[in-house]
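All protein chains of the complex are present and in place, except for one that has been dropped.
Let's turn to subunit A:
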């Protein structure tokens, strides 16, 4: 124990007092600093003044660059709010509607002509012409900017774009592309003064809102574009904040701190303040057919039969999904209405695995079930249920939960080597509305996100992609059926539904595009007692 009579009492007491004084001064300084930093009493999302639409997202957009709008976190803020494309896809009917282009037609086998809307100006006052459209397409698809929209929508395709006149644009493809206008609905139009050397931080477009500030880490604020060519949106201002925890997002709606909250979790959201909607996402197990025992179609089929889709949906997904038989949900061109989810048949699945084992297939080789944290609410429980169900039919499965980057290593080519058989839990969203975007990624043999395939399937996909109209729908529907019968790259699980938090103060009807493109101009003040 220390002595109470130190050698220099006054000096030591002075030191102790100094320490206490430092503590107290520090407290006061920090407290005063806080008070200075927090002079805005409205909070991050702003006050419920009826003039600011407050949206809480799951994460801060990594960028607002328009050519990155195919990224969900970017697109939900940018698309059709700040920038607009030439044409837009109606998320309900699937048909294309005019936006910055008033009309379009295929004038030659590989050339499409678009007529530009007159009288449109960008938020910087610059008039919109065909030259801007040509510039934007060139910048997003043909440049070295490495835009995500390029990879997701156009693949290796290069376009030749030409502004014939201020109101007319031609786009020529390398080969016949019957869905070019649909692809161009992903290209956001920017003024031709936009940098071609670097991606922009604050985008300029023709949309109903313009960015007024982006406080990194805190919020993004928008103000109504008073010179907007279309109908003026109801709210003069909009403000985005982000909270990664679904229960906090739900609480912000309950408490009146936000008007709209994305991607709520059925376990924490108040049903009175939420709206469920089909979000075009489909979950499935991608089975690596290059590795035993998954290289045996009987084992792959057995996995599909072992899964109790309805049980998982009811027990773990809050009923917010529908059993899936294919990678594309209803409403997407090529969806096959006749395909039914594989029935839940444990005994038959077990018999198939036994049959494979009898033929020398190493069915006890450990399969790694890779799933991504946060991909949807309850994913780890779903992975555990799948592990249990696969084990019940005689397979040996271990779970690996991964973050996005690690999951991508399993998902995209070049696929990892020497990792054994992998069943990858994926969630695929076909926001473009055409099965070509799914098959080119997930089903062709050398697709960026497929592990294997067959020449016949590749041929069928290529043939379907060259068609248009009803013939295209039929051909892709047959492709999906063929894959289920003879290739079985996937054990499809469920067509998912999103859950949107909606304050009673606002009225908004989410659709299948909402998760990627939430049009703020479609939100209005609610009449009392209804959304």
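We take it that a residue touches a chain if its C-beta (ideal position, glycine included) is under 8 Å from a C-beta of that chain, and two chains touch if they have at least 3 such contacts; residues count from 1.
Convention: contacts and distances are computed from a predicted model.
Q: When one chain of this assembly is omitted, its UniProt record names it as which of these: "ABC transporter permease", "Acetolactate synthase small subunit", "Aldehyde dehydrogenase" or "Type I-E CRISPR-associated protein Cas5/CasD"?
A: "ABC transporter permease"
Q: Considering the whole complex, which of A:202, A:232, A:340 or A:408 touches the chain not shown?
A: Checking the options A:202, A:232, A:340 or A:408, the one contacting the hidden chain is A:408.
Q: So which of A:242, A:277, A:376 or A:508 would be touching the chain we can't see?
A: A:242
Q: May I ask which residue of A:150, A:188 or A:434 touches the chain that does not appear here?
A: Checking each option in A:150, A:188 or A:434, the one touching the absent chain turns out to be A:150.
Q: Go through subunit A and note every residue touching the omitted chain.
A: Contacting residues on subunit A, toward the hidden partner: 1-7, 12-13, 15-16, 18-19, 23, 26-27, 30-31, 33-35, 37-38, 40-45, 62-63, 144, 146-152, 154-156, 198-199, 201, 216-218, 241-245, 247-248, 251-252, 254-255, 257, 403-406, 408-409, 412, 441, 448.
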